[in-house]
Structures are given as C-alpha cells and as structure tokens.
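To keep things clear, I will list the structure first and then write my remarks on it.
A single protein chain has been removed from this complex, and every other one stays in its place.
Up next, subunit A:
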Amino acid sequence: MQSANPASIDEMRAIIEEHLGLEGPLLPILHSLQDTYGCIPEDSVGLMAEALNLTRAEVHGVITFYHDFRKAPAGRHVVKICRAEACQSMGGASLAEETLTKLGIDWHGTTKNGAVTVEPVYCLGLCACAPAMMVDKKVHGRLDRSRVDAILAEAGA
C-alpha cells in the first residue's frame, strides 16, 4: 500500500531530532513517526539507530514488541474492538465475530475498499458500559449489532 504521505529522509531525521532531548526518547519518536506516516517507515529504522547509538536490531526489537506500531499503514479508520472479560460478559465476543464475518476479514485485517482496519484491544476502560469499541480516537459503548453497523457504515466500511 502506498503511504499517503511519502517519507523523506530529511523529514524523518527532523522528527527524530525533535525528541532527542527527552529522557528515553524512542517511544515518543515512534509515536511521532506513526502519527505522521501511519506506520513506522522501514527507512527510519537505520536513522533511529544512528541517532540513538543503537543497533538496527535493537530498534527493530522495540518496534515489533508493541502492538501499536505498524509496518504498513492501516485502513482509513482503525476500529478497535474490545475482547476483554467485561465486554465478553455482555456478549462482546459474538458481536466481534459477527462484525468480522460481515466485513469479511479477520483480526488485524483491512476491508477491501481500504476503509477500515479492525484490531483487537484488551480493555478501553469502558467496562461499565460494555461492549465497547473505539474508532480512531472516538469511543463507543453499550454496543449492539445495529449500532455497530451504523458506526461502521459511517466509517465507510
């Protein structure tokens, strides 16, 4: 998939340098890169390693440890459906399964039209209004089939 905002080396270097004064700068750098490009561009790994005096393997190890960081950009919207216990107690598991079936994708998959990527999430802190999900940074609770359909339709899925 082509990134909407192709990464230039100079631009990435500037993003990295912006955070070098921080204590423990790597996670802020990774978040900033992903906010800008929708993923961690492959070319940035060497730049981070050089700037932080780490090996490429160490940087790669950090990127792959965390669920949040992507190798390639997601769909236009990221839908995170909670799989944790509180949402399960309110029928969250079957709601998630139905949703994936309807979209024709599995967890981490993106719909064919590129509108929506569905990720599992383990708790959004909306456990007293379960089941819950988050679309980009907007939260939704007390979901049922029709509300999920409406929210997904709005996201263009």
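A few notes on this one:
Throughout what follows, contacts are C-beta pairs under 8 Å (C-beta built on N, C-alpha and C of every residue); 3 or more make two chains touch, one makes a residue touch a chain; residues count from 1.
As a working rule, contacts and distances are computed from a predicted model.
One chain of the complex is hidden; its UniProt record names it "Formate dehydrogenase", one of "Formate dehydrogenase", "5-methyltetrahydrofolate--homocysteine methyltransferase", "NADH-quinone oxidoreductase subunit N" or "Biopolymer transport protein ExbD". Taking the complete complex into account, A:M134 is the one of A:V79, A:M134 or A:L152 that touches the chain left out. Considering the full assembly, A:V62 is the residue among A:I16, A:V45, A:V62 or A:V79 that touches the omitted chain.
Against the chain not shown here, subunit A presents residues 23-28, 30-31, 52, 61-62, 65-69, 80, 84-90, 121-130, 132, 134, 137-142.
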